[in-house]
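Removed: one protein chain of the complex. Kept in place: all other protein chains.
A, B and C label the chains in the order they appear, each numbered from 1.
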Amino acid sequence: MSAVYGPIRQIAAALAWILGIGLSAAIVALSRPDFGLAELVEAHLEESGVRHPVTAVLLNYRGYDTLLEIAVLLLAVLGILAFRPPGPASIPDAAPDSSPVLAALSRLIVPLIVLAAGYLLWAGAHRPGGAFQAGAVLAGGGVLLRLTGTIPSFESPNAWLRVSLVVGLGVFLAVAALPLFEGSRLLEYRTAEAAMVILVVESALTVSIAAILATAFIGAAPPRIRCMSPSRPAHSAEGERAGQS
Amino acid sequence: MTFDDWLPLLVVLSSLITGLLIFFVGEEQHRTRSWLNLIGAVAKLVLVGIMVWGVFQRHRYETRLPLLPDQDFVLRADAMGMLFVGLSSVLWLLTTIYAIGYLEGSPHRSRFFGFFSLCVTSTMGIALAGDLITFIIFYELLTLSTYPLVVHRGTADALRAGKVYLQYTMTGGALLLVGVVWLYEVVGSVEFTERGVLAGVSVVDYPDLLAIFAILVAGLGVKTALVPLHGWLPVAMVAPAPVSALLHAVAVVKAGAFGIVRIAYDVYGVEFAARLGVLDPLSWVAGITIVYGSVRALTQDDLKRRLAYSTVSQVSYIVLGIGILGPLATIGGVVHLVHQGLMKITLFFCAGDLAETLGIHKISEMNGVGRRMPWSMVAFTVAALGMIGVPPVAGFVTKWYLGLGAIAAKDYWALAVLAVSTALNAAYFLPVLRRIWFLPASGEWPKRERDQLETRPTLLVPTLITALLSLAAGLFAGSWFSPLGWAKLVTAREYVS
Amino acid sequence: MTGISSAAPWIPLLILLPLMAGALSFLFGPRGHRSLLAATMTGIWFSLIRLILDFENAGLQHYPIGGWGAPLGIDLRADGLSLAMLGMTATVGSFISLYALGYFAGDENRGIRFWPLWWLLWGALNAVFLSADLFNLYVTLELLSLSAVGLVVLAGDRDSLAAGLRYLLAALAGSLAYLMGVALLYGAYGTLSLERMAGLFRPEPANTLAASLITVGLMLKTALFPLHFWLPPAHGSALAPVSALLSGLVIKASFYMLLRLWFEVFPSALTEVFTQGIGSLGAIAVFAGAWLAFHQEKLKMLIAWSTVTQVGYLFLTFPLAAASSTSAPAALSGGVYLAVSHAVAKAAVFLAAGAMLKVTDEDRIDRLEGVGRHLPISLFAFAMAGVSLMGLPPSGGFIAKWLLLNAALSSGQWWWAAVLVLGGLASAAYIFRVLRRCFLPPREYAAFHPVPLVMPLAALSLAGIALALGLAAAYPLRLLQTGAPLLLEASAPSTVAP
Partner (left out) sequence: MHVTVPTGTLGGGRKSGTVMIGGGLIYAMAGVVLFALGFYGFIVHAHLVRRLIAFNIMGSGVFLVLVGLPQRVAGTPPDRVSEALVLTGIVVAVSATAFGLALVRRLYDLTGETRLPNDPRPEP
């Protein structure tokens, strides 16, 4: 094993060095662009509907990237759900730690989290912030509630969860497609509407991102996996093979 | 697009559609399957009849469909092709009838007849192909559609034979492909034309064209069973009799020989080929194959194996006819496409009759079988004598013209080859005839009542017809509609007079 | 750059429709997914056909998203190559979808998980083939890889999970290598648009490093030897329809990007060493893959290894296309046509094998005696598709081999011709190893579960198309060669290797 493996380690080290040195040399030697996008970004900021250039790039100039990116996020959850073992959870779902202090604290802190998320969302239009930050913060709240056992785990996502998972992608797709019906291009907003459209999209994204991140945390750990006895893997593996054909 | 533009395609489709339909016929619906087969075969015969008459009138039938942006899929009816098409379509009908009787009560008949029809389809395509790429398409399709027939019985032997068959034919196909692509690179798109496309080509590409000719002949030589590429043929004898008959009389070996004819006459053109100096080596290979095949045939006790080696030898008569420059030899070679087909299929039919009726597979078991199955054995005798070259059977005509050609071209060694092989043919056929007619019956054969035929009519009738045909081909050789007449027509169109 | 800036909705619809379908199918689960399938497939085909018609009239189609246009915005673009790939995806995808209807009929639990992933994957493929932006291509690739891995682990057993993880790690590493290359190029030229980059790119050492990082990343995703280690387990252990679309479609996306980048953006960096080297890797893949395929015990593993060999063939395109301006069009058409016919044929083979496995519960090749009696249609489909994989006529595989051979001999590179021909014989060896067993006297199978007729029929239809591609090659090839910047670029002397 290790005999085979020995060389690999040296080769990897050598490659890493070559890569590092080559790349450093490259970025020094790299020719400089005689043109940058920065000016263009500023120039069209007015039409973009937001005052913060990064948000403008994210949701308007290169909104298409963001559209696909939210699909990627959703995929993480779809993938996780794809291999979840079928059938009801074997062990009843017990909260890991149900100390009253923690519960009380979380009940206090969650409203603040929601507030903070709302601010981040609103702020995104003109300063650092936006849907992803807001969604991440909300997801944090979700994880907290899960850890305190306030919200239960789930076998397969119910209708509400499914809606909140896809609302971001759904709304974004709809908004992106709307211009097609009036003969203009994908994601082509009139300057007047842009601000409003972007706000709608951002809000929907916030909901979905929060739901996706929280589900990724909760969904990845079906209740029955929690305790790990040595005999368990083999046995559950048997069950698994029986389960799938 | 008029009817004339579609006729060649229809001729091909007539058996293709039959085959595809048969695949979907239930295993047990024998009646339906037989009818489909016969309808298909007869329809093809009619279409071919129309086409033959038209071609005789120098009428032009050509189907041309785009295959690549700069390359068409061409099916064309010319005198040369008609010879092969006519032979195949007649023998397909007869072999179908024969096979229906032969396979009675055996499994997988849908599969068998399906691939059987595909096999005939590819033969038709090979005969009608108007250029080399179209030719290759059907040539490889033939390999694929005959494999299931070779392994049909599903025994270990059959599978081994199939393996050998594939190893040989696929390698040959690969060589052919390389040769053709190379040829396209050297001279651009190549269509078969009487007297050859290269006739006008300068000798700049001389070495290339030499190598290409060698590759092409090597590729085609596998199916033609030129020594040393003949190994697959005797092994493939495990197949059911109708398959052996079709493989060895019509489809596979003839496809190879026909391909060589096309290359020599319609691509290179005999004059150009002669200038290249490729004809003599070709005729030497043919000569060696003729003698070698006959010698090996002498020692075979298994009837079908002896016939197989006889095929190895006989098919090379065609190649020899190509190799010897001059119209007379060409006539002899081209006409043997048909003659050998008729006689050899008769012999295989008889072998099948013996195996089916009396369970005879070995020559040593054939003593006195003439009294038990007189009709089949008469057919056998006619075909065997024809192979030897006894007038008035077709085989004589072939050897006569080859001989004249050899003399005309002053290739006296070829004359010697003919003499030797004739002697050898006699040496491996006459003892069989002696056993059949003059030795007392040895085997314990099922008795037969007075009013009953010696074997199933579906087996006997095709046998007698092919025997009669090989006799007629010799008797009426003078008439325009005889194979010889066509061969003369072809040759007249291939040589600048 | 020729072509028009289009405002017609067909290009974006090809991406939006499957994504929309993915969201909806996740939202509504099993309810009405048949009508969703019907509607989306109709939409995709309609848009594709309209797009092809526009292309025939006006040539190259540009679609500036949001009306910004490159370099500020992202452009979509459709040329002959994109259309060929889109057509391939739509054809294979449609039949795999129909097959899946039957395959998951008895397995609701997996069915509801399959459809959203599959729709997103379809969307990702179309997005890859239409994108004209280096970074956007990265996002589409990630979308593709994640949905592909999700589909692999759908089987849920330990093998498929391990295979999925292996695949995921390989795919992620590949994406990062690609992205690093893009970062360097963006730093050098300040643009992400393919066409602007094509105009600016100079083969200086730093840029060549970037190009090679991109190439290695994409080679990893295409599973070219020696970076193929992840493919056989993933394609072999996935569920049949998944294996079909992984082998048929997913690996073609990264191969498409390699062609696109090297023959449109970096042609000036094409060197003899690189093209001959990558060709040699392909040659090794052809023979090593065939050898391993021949020695597999399980049917699906044999097919998976056959994919490794076919990927090897694809990479012969590079030495053949770069060698001379005369051989370039034939080589590139041949390479693309091979990718397309392999997609169709390999999908057919996997679907047929899937039907056999589902019916007999037998995964071992030496236990397939006479399987044809139980599944004549599937076996026939397997054989027909096998013809294309062997490169025998009449089939798309043969046309591709014909074109590649032409390129090889016209550029005097007889050694690649040898690889093409011998490789075909090697493929024949492992395909007939499966087929010959079916002529043995049939045996009775322990288990025998009849499957919906749609499964064998879908396989048969794809196999039929694989053969039809060998007889009706004129139109697709002409489409491929009209207004395709790639082929035009390639046939310009600039790409002649020094």
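Simple rule for what comes next: a residue touches a chain if its C-beta (ideal position, glycine included) is under 8 Å from a C-beta of that chain, and two chains touch if they have at least 3 such contacts.
The structure displayed is predicted, hence computed values, not measured ones.
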Partners of the unshown chain among those that are drawn: A, C
Options C:Ala8, C:Leu120, C:Leu137 or C:Leu184, residue touching the unrepresented chain: C:Leu184
Hidden partner chain, touching residue among A:Val143, A:Leu178 or A:Ala216: A:Ala216
Sole residue of A:Val72, A:Ala117 or A:Leu144 that reaches the chain not shown, by the stated touch rule: A:Val72
Positions on chain C contacted by the hidden chain, ascending: 135, 138-139, 142, 146, 149-150, 153, 157-158, 161-162, 164-166, 168-169, 172-173, 176, 179-180, 182-184, 186-187, 190
Chain A residues touching the omitted chain (full complex): 1-2, 4-5, 8-9, 12-13, 15-17, 19-20, 23-24, 27-28, 30, 32-33, 36-39, 41-42, 53-54, 56-58, 61-62, 65-66, 69, 72-73, 75-76, 79-80, 83-84, 128-129, 132-133, 136, 213, 216-217, 219-221, 225, 228, 230, 232-234, 236-237, 240
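Assume only the chains that are shown with their structure count from here on.
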Chain-level touch network, classified as line, ring, star, complete or other: line
Chain nearest the overall C-alpha centroid of the shown protein atoms: C
Most distant chain from chain C, judged by the mean position of its C-alpha atoms: B
Centre-of-Cα separation between chain B and chain A, whole angstrom: 71
Interchain centroid distance [CA atoms averaged], chain A/chain C, Å: 29
Contacting residues of chain C [partner chain A, same complex]: 7, 9, 12-13, 16, 19-20, 22-23, 26-27, 29, 63-68, 71-74, 109, 113, 116-117, 120, 123-124, 127, 135-136, 139-140, 142-143, 146-147, 149-151, 153-158, 160-161, 164, 180, 184, 187-191, 202, 204-207, 209-210
In the complex, chain B residues that touch chain C: 23, 65-69, 73, 111, 133, 136-137, 140-141, 143-144, 147-148, 151-152, 154, 158-159, 162-163, 166, 170-171, 173-174, 177-178, 181-182, 184-185
Of chain A, residues touching chain C in the complex: 22-23, 25-27, 29-37, 40-41, 44, 60-65, 68-69, 71-72, 74-76, 78-79, 81-83, 85-86, 162-163, 165-166, 169-170, 173, 176-177, 180, 183-189, 237, 240-241, 243-244
